[in-house]
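Below you'll find the structure, written out as structure tokens, and then a few comments.
In this view, the complex is presented without one of its protein chains, the others remaining in place.
Now for chain A:
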Amino acid sequence: MTKVTMTVNGKSVSAEAEGRTLLVNYLREGLGLTGTHVGCDTSQCGACVVHVDGKAVKSCTVFAVDVAGSDVRTIEGMANADGSLGVVQQAFQDHHGLQCGFCTPGMVMSSAALLAENPRPTEAEIRHYLEGNICRCTGYHNIVKAVLAASGQDAGAMAAE
């Protein structure tokens, strides 16, 4: 076990980790940040997506020791400073982009990363980008709408009701 230090949601944190400890387990068990979820064991589902130095990363594919010193952002760090929902989070609530909530943290983190790269994505670009995030509840309709809305586009006009 070694002590691994990094910045998570703007705060410097440390916790013990084995060499084989994945970033997702470091966050969940080491830091108690259980908002990041584990939905599979093959890096397919995307429930564990976090940002590492600004890039969307599946935290189940990264060893904690490998990102020591990095700047990590999780779903717990996505709200505004006053505690209100951030733009992407609010769009997901407004457009019912979540049901059971389990894939949601990963969806929000991936969507935020997409919008950082591409502020006005098309529907097709959104669907392509979110291919690595599986949702079983929504049929993706309201997720795509939420991302369109978060980018300032008229989701209602683009998505049939």
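The criterion applied here is as follows: a residue touches a chain if its C-beta (ideal position, glycine included) is under 8 Å from a C-beta of that chain, and two chains touch if they have at least 3 such contacts; residues count from 1.
Methods note: contacts and distances are computed from a predicted model.
Asker: Given the choices "ABC transporter permease", "CutL_1 protein", "Antagonist of KipI" or "Xanthine dehydrogenase family protein molybdopterin-binding subunit", state the protein name listed in UniProt for the chain not shown.
Answerer: UniProt lists the chain left out of the view as "Xanthine dehydrogenase family protein molybdopterin-binding subunit".
Asker: Of A:54, A:69 or A:101, which sits in contact with the chain we cannot see?
Answerer: A:101
Asker: Can you name the residues of chain A that touch the chain not displayed here?
Answerer: Contact residues on chain A toward the absent chain are 18, 20, 28-29, 32-42, 44-45, 47, 74-76, 78-79, 85, 89, 92-94, 96, 98-105, 108, 123-124, 126-128, 130-131, 133-145, 158-161.
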